[in-house]
Structure formats: C-alpha cells, structure tokens
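Note that this complex is displayed minus one protein chain, with the remaining chains in position.
Here is chain A:
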Amino acid sequence: MAGPLTDQITPPAGPLRTLAGDRPVVRVLIRAGLVLVKRTVLLAVLLALVFTGVELLPGDAAHATSERGETAVDLAQRRHTLGLDRPVLERFWDWMSGLPTGDLGTSAHGESVTDLVSTAFPNTLVLGATALLLTAVLSIALGCWAALRPGGRLDQAVTGTSTAVFAIPEFVVAVGLVLVFSLWTGWLPAVTLADADGTPSSWTMLVLPTLALTVPQAGWNTRIVRAALDDEARAPHVETAVLDGVPPLRVLTHHVLPGALPTIATGLATSSGILLGGAVVVETIFNYPGIGAVLSSAVADRDTPVIAGVTALAGAVISCVLLLADLVRDVVTGGRR
C-alpha cells in the first residue's frame, strides 16, 4: 500500500536514515503526513466529481425546492438566490474556499450545512464506531475460536454461518430485528427518537441499528480473520513454535495473531466504508438521526453543498480509518524488518 511517493521521500542513507530507522515514531509521522497529503488531494478530486455529478443529474435545486405554480421568473429568481446561475467551477471554488474555516455552505432550503451535519454526523459516527468495534471483537473472537481446531466441526459451523450471514442485506436483518425484538417482544424500542441535543434519547435505541449493521459485517470479517490466521499458521516461525511444543492457545496469541493483524486491520478498515454506506439504509428503517437521512434527501433535492459536505466528512473519516490500518501494518511489519 506504500505508494511510490513514500519511496521517493525515504532518505537514502546517512545519519537521517539511522534517525528514522531508530525512531519508528518519526518515520510513522512522516508517512502519516504524506498519506494525509495524498488523501487530501484525492478528496478534492472526489468533491469536484460530486459537484459535476449533481450538475449532470436532471433537474436542479431551484426546481426541487420550489413550490408548485412558481413561474419561470420565480424559478430564475430562486436559481439566482441559490447561485445556480453561476458556472459550476466557480461554485466549487467558492465552496472549497470556505472549507478551511469549517463553512460548508448553505443548503437549498437556506439552512447552514454545518448545522445540518453537526448533530447528524456524530450520531452516525457513534453508530458506525460501535458497529465497527463490535464487528472487530466478534470476528476476531470467532475467527480465533474456529482457528484453534482447523477443519473441526466448530470451524465448519463458524465459516458456514459467517458466509450465510454476510449474504443477508442490512435491511433484511433490520426488519427482522424490529419485528422480533420490538413489535413482538417489546424488549427494545422500534425506532430512535432524538432529544433536544439531537442525540438518541436512550442508549437502548442504539442496540438494534448497531446489530443490523454489525451482523453482515461480522460475517464478512470472520472469514477474513479465519483466512488470515490460516495463512499465518503456515509461516515457518509458527511451525517452529508448534514443533517446540508451545501450547496451541499461546501459538495463536503470540505467533499467529500478530502476523495476521495487518490483514485483519485492512479488512476492518474496508468495513468502515461499507458500514457508513449501510448506515444510510439502516438509519431509514430505524429513523436514526444520522447523516444517511441528510444525504438521501440532499440527493433528491440536488442540494450540492449538502452532498459535498457529507462527502467531505465521510471521506475524511474513511481516510483516517484507512490511515490507522496502514499504521497498524507499519508498526507490525516494521517491527519485524
């Protein structure tokens, strides 16, 4: 994953090299900085695509937010108010130049985009992070458990179930959960209601949406964990450990798992993107006050500033998670080199 950029900048030789080589923190920081620059450029390109993409969709924000019966003159006025009569490049530049100050522009309905996303986005992050954490714990635990007796009945059961579970879309899981845990048993709230601070009014409201997101992703990641452990188990140092008579559990935790970590981290990082995507669906079903609802309505309204704002935030978060995964890999492999 280390791109050509990193290779070029790596100092060739001399005291600097020893400095970087001796102090992994510095090396990691330099690497993080470079990746950050690369990702920022990527994000800018992505945002440009969002602007042009919305432009290409039929209809525009002025039309989408108009009331029936507005004449062509009214529409032109609305277009002007929203700045839609200016070239897309100009609007893109305007919007981008507000970014450093945290200004995400104004929605087609006249609300500040920063306000619109400021409660919704953290809510989605909480949901996504909880689901990611739960996914990580579940998949690593299940993967390890299955790996202790490769090919055994338990291994087969875990592998089979995880495949089956991954194949179920989030919305099916979500509808099933509501039916069973809320409408039939009444154990948990069916939907999420927000309080004055914009967050769910009770933690119990987080349970079902989190589960709906976790179940498919845990299935997927268990498979990755299981495969990564399998690969690592064939490594020479593991075989040496086994031959030395190290107990299986210790082999797993001290010899197999560390080597498999980079793959597992990458798998989980990829899941974070899918989790954010799945959140859109799950949030609708559970009425979760997250970014999904904001995004879907913004697309319907061709509301470019809102769509771009959400894209920027989601892009930033996913970049950070990927960066973290890269760092995990760096630390693990760097330590061994």
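Heads up, the rule we're going with is that a contact is a pair of C-beta atoms (placed from the backbone, for glycine too) under 8 Å apart; a residue touches a chain by one contact, two chains touch by 3 or more; residues count from 1.
Definition applied: contacts and distances are computed from a predicted model.
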The complex's invisible chain, by UniProt name, from "AsnC family transcriptional regulator", "CRISPR-associated endonuclease Cas1", "ABC transporter substrate-binding protein" or "DsrB1"
"ABC transporter substrate-binding protein"
Taking the entire complex into account, which one of A:A146, A:A269 or A:L295 touches the absent chain?
A:L295
Of A:V158, A:V178 or A:V238, the residue in touch with the unshown chain
A:V178
Have a look at A:L56, A:A196 or A:L243 and name the one touching the chain we're not showing.
A:A196
For chain A, the residues touching the chain missing from this view:
57-60, 63-71, 74-75, 77-78, 81, 107, 109-111, 116, 119-120, 178, 182-183, 186, 189-191, 193-198, 283-287, 289, 293-298, 300-303, 306
